[in-house]
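Yeah, one chain of the complex is gone here, protein chain that is, but the others are all in their spots.
Take a look at chain A:
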Amino acid sequence: MSSERIAAIVGVAESDLGETPGKTVLQLQAQAAKAALEDAGFEKGDVDALFTAGNWAWSPNLMLAEYLGIQPKFTDGTNIGGSSFEAHLGHAVAGIRAGLFDVALITYGSTQRTDRLRQRLSPYVTLSEQYERSFGLPTPVGAYALAAMRHMHQYGTTSEQLAEIAVATRKWATMNEKAMMREPIEIADVLSSRWIAEPLHLLDCCLVTDGGGAVVVASKAAAARAKKAPVWVLGHGETHTHNTISNMPDLTVTGARESGKRAFEMAGVTHSEIDVAEIYDSFTITVLLTLEALGFCKPGEGGAFVSGQRTAPGGDFPMNTNGGGLSYCHPGMYGIFLLIEATRQLRGECGPRQVEHARLALVNGTGGVLSSTSTAILGRD
């Protein structure tokens, strides 16, 4: 590890998860923010930078800051989909490095399950999405199906190999009492679940839940006042490659190739040093493509890499240890939960699902239709 200690995650929390009827996105974020600040041993008055992303207001930052009674001196509403929060983390470190603020609060909240918003289609499609939406491709799953089909064609990847990811992730979920789906499944269950968009089955797809989360990031000086040991942000990288799936340059290669490379370089660590990986799993194919793009295996070898339950508890590549978006929760933009779990693993707070001696974690968010990626490498002292 050659990276400087600039900033650390010092507080994390979820709000209520799963199905939260009667709760608003503001309530969920307030609940998570308060709990994350308590986890840090900080107070609201310590927060001087605010980061959030969502599409529940024309300006989520304005609405959330007003609701929480925060007047930030730095504000960032970067919205690149589910990877926004890893980007927020990187931006927070940059701001802290520049000396602009000391304590950042990152939040997310969604009531998409209760609202049943996902099935609404607008009858008018504007700007550069008008060349896709009239064909009826379900978004985002249809785009990920196109990528999976291409990967299978190009490399011979199989549905069984994708199913390995869903099965391993469910095993982790059985050890997380907050996970929505905790019944063990087998590869045959994934393959016999109904088609959503070929080659993706229902159990290749993430859950649709409500929920929120919050992460507190502090400068080295502020982190010294925190209640718990700091989880240092050692490296970060972000990029986006396209908005619509027709414009993804290569459906088998995500931007994680670039964002991951930069994160590894900044952190000064190698792949073999990573103890635990939290990889955005909107769909099983998302994970497989990300592992290849990050360089944990070569292009086309993702299927072999995840075979034999390698990412399951007891496997040699512990991944998505909270049960992931596939089995724990997935309130639309899942990225914040990757940071929460990585932090808990590095603190040794994960009880039965704790990865022993975890010192270094890699987090990779993916947003849109494989559109954006943001990678962070975290480590404890």
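Keep this in mind: contacts are C-beta pairs under 8 Å (C-beta built on N, C-alpha and C of every residue); 3 or more make two chains touch, one makes a residue touch a chain; residues count from 1.
The rule is simple: contacts and distances are computed from a predicted model.
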(request) If you had to name the missing chain as UniProt does, which of "DNA-binding protein", "Cytochrome c oxidase subunit 1", "4Fe-4S ferredoxin-type domain-containing protein" or "ABC transporter permease" would it be? (result) "DNA-binding protein"
(request) Determine which one of A:Gly18, A:Gly142 or A:Pro299 touches the chain that has been left out. (result) A:Gly142
(request) Kindly state which of the options A:Arg133, A:Lys178, A:Arg359 or A:Arg380 is in contact with the chain not pictured. (result) A:Arg133
(message) Counting contacts across the full complex, list the positions on chain A that touch the omitted chain.
(response) 119-128, 130-138, 141-142, 145-147, 149-150, 153, 194-199, 244-247, 251
